[in-house]
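Have a look at this one.
Note that this complex is displayed minus one protein chain, with the remaining chains in position.
== chain A ==
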Amino acid sequence: MSTPSPKGQLTRDEVAHLAHLSRLAVSDEELDLFAGQLAAVLDAVAQVGKADVADVAPTTHAVPMTNVMRPDVARPSLPRDVVLAGAPAAEDGRFRVPRILGEEA
């Protein structure tokens, strides 16, 4: 996102770029649909800019808690076979994943 577009606008190319960043292989039809819909949504949410927020701190969480601690005691984890039973692919007691580097690597 090198050049921010004017507020309230989201171009088809920007949607494609954001989809790529989000690991979504969107189709051309979806890009057409989303670009229009997201522009309308963005226009609506941009109203937050109307608020006078000088000296207002952001709220990240409704409950003001930080650094919640518990005793550092080891507990058993789920058995490996139980966890792998839910995996789309497993091999030799591990998750099997597609190659993570390109062919030429």
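Following the convention adopted for this analysis, a residue touches a chain if its C-beta (ideal position, glycine included) is under 8 Å from a C-beta of that chain, and two chains touch if they have at least 3 such contacts; residues count from 1.
Criterion: contacts and distances are computed from a predicted model.
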* To do: Quick one: find the hidden chain's UniProt protein name among "Glutamyl-tRNA(Gln) amidotransferase subunit A", "Cell division protein FtsW", "ABC transporter permease subunit" or "Thiamine pyrophosphate-dependent enzyme".
  => "Glutamyl-tRNA(Gln) amidotransferase subunit A"
* Which parts of chain A are in contact with the chain that was left out? -> 1, 4, 7, 10, 14-15, 18-27, 30, 33-34, 37-38, 40-42, 44-51, 53, 56-63, 65, 68, 70, 78, 82-83, 85-89, 95, 97-102
